[in-house]
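Omission of a single protein chain aside, the complex is shown with its protein chains in their original locations.
The first chain written gets the first letter, and so on, giving A and B; residue counts start at 1 in each chain.
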Amino acid sequence: MGTLPLNYYLILSAIVFSIGVTGVLVRRNLIVVLMSIELMLNAVNLTFIAFSRFLGSMEGQVAVFFVMAVAAAEAVIGLAIVISVFRHRQSLDPQEMQLLKW
Amino acid sequence: MDLPTLIFFTLAALLIGASLLVVFLRSVVHSAMALVAALLIIAVFFVILQAPMLGVLQVLVYAGAIMVLFLFVIMFLNLTATEPWRVAWLSFAGVSALLLGGVLAAMLTETETPADPVAATELFGSPEMLARSLFNDFVLPFEVASVLLLVAIVGAVVLAKRGS
Partner (left out) sequence: MIVDFAIIAAKAFLVLFMVLNLAGILGWIERKGSALIQDRIGANRASIFGFAGLGLVNTLIADPLKFLTKEDFVPPAGDKFLHTLAPCLALFPALVIFAVIPFGDVLIIGDRVINLQVANLNVGILYVFAMASLGVYGVVIGAWASNNKFSLLGGVRGSAQMISYEVAMGLSVIGVLMVYGTLDLQEIARGQGTLVRDLLPQWLLFLGPIVGWLPAWGVFLQPLAFLLFFTAAVAETKRIPFDLPEGESELVAGYHVEYSGGKFLMFFAAEFAEIVTAAALVTTLFFGGWQVPYLMRDGFYFPWGGQWLLPHLAVVGLQVGAFTLKVLFFCWVQILLRWSVPRFRYDQVMRLGWKMLLPLALANVVITAIIIVVAQ
């Protein structure tokens, strides 16, 4: 199929990235915050792939491969932290986790 | 408006809709399912942009494994929501997100790329090309990524264990 200009994809990923940032700032559930971070990472992946296509280089796709692997690792550790924090505080609200010692 | 543009705008609208649902739905399970939908749409974009291997990997890894993990943890913790979002921050977050989006869009579209995409060979984005890149130019990051995944597994088990 014919290709659209690169800018369309870049603007789309900028929009999705900002929505992810809103999620991180606004939501009071730690798991939804993690999901918004995943959304941001995916917006970045879309940018990488768009550039890789328009520059004809495979390096963008290799970068996405590594971003996926690292995002998987980060999601696992993040969720493990969420579980262990929940055990202590019975709450997933980031605002209740402001103090370093309780 | 020809077919590719129509398809792009439909998918883009769906993607933005799904992202908004992720952030603004009350139920966490519904947010997770909206994120799965967003990931699948992004996988379709990958395939359109001639990265079929990564599109399939996105479904396999992200939508098929990471989101299942999220769903497990959500069901495991099973929390009834207090106040889903910080109402006092909504306006501030909205304004800053708009600013961020604007700045990003402006800076990204300033880059100098060729007006037409470089003609891709048929093998572009295929497993063979990706493998050649990975195993010739990026061997060290590849091996380090595998060690990173091992560390993540061990770390997660240690963090989530009960008691000692």
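Simple rule for what comes next: contacts are C-beta pairs under 8 Å (C-beta built on N, C-alpha and C of every residue); 3 or more make two chains touch, one makes a residue touch a chain.
This is a predicted model, so every value here is computed, not measured.
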Partners of the unshown chain among those that are drawn: B
Given B:12, B:53 or B:152, the one touching the chain that is not displayed: B:53
Contacts of chain B with the absent chain, listed as residue ranges: 27, 29-30, 33, 36, 52-53, 56-57, 59-60, 63-65, 68, 71-72, 75, 126-127
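Note that in this section only the chains that are shown with their structure count from here on.
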Residues of chain B defined as touching chain A within the complex: 2-5, 7-8, 12, 15-16, 19-20, 22-23, 28, 31-32, 35, 38-39, 42, 45-46, 48-51, 53-54, 57-58, 61-62, 65-66, 69-70, 73-74, 76-77, 79, 81-86, 89-90, 92-94, 96-98, 100-101, 104-105, 108-109, 113-120, 124-125, 129-130, 132-134, 137-138, 141, 145, 148-149, 151-153, 155-157, 159-160, 162
Residue ranges of chain A in contact with chain B within the complex: 1-23, 25-29, 31-32, 34-36, 38-39, 42, 45-47, 49-56, 58-59, 61-62, 64-66, 68-77, 79-84, 86-87, 91-93, 95
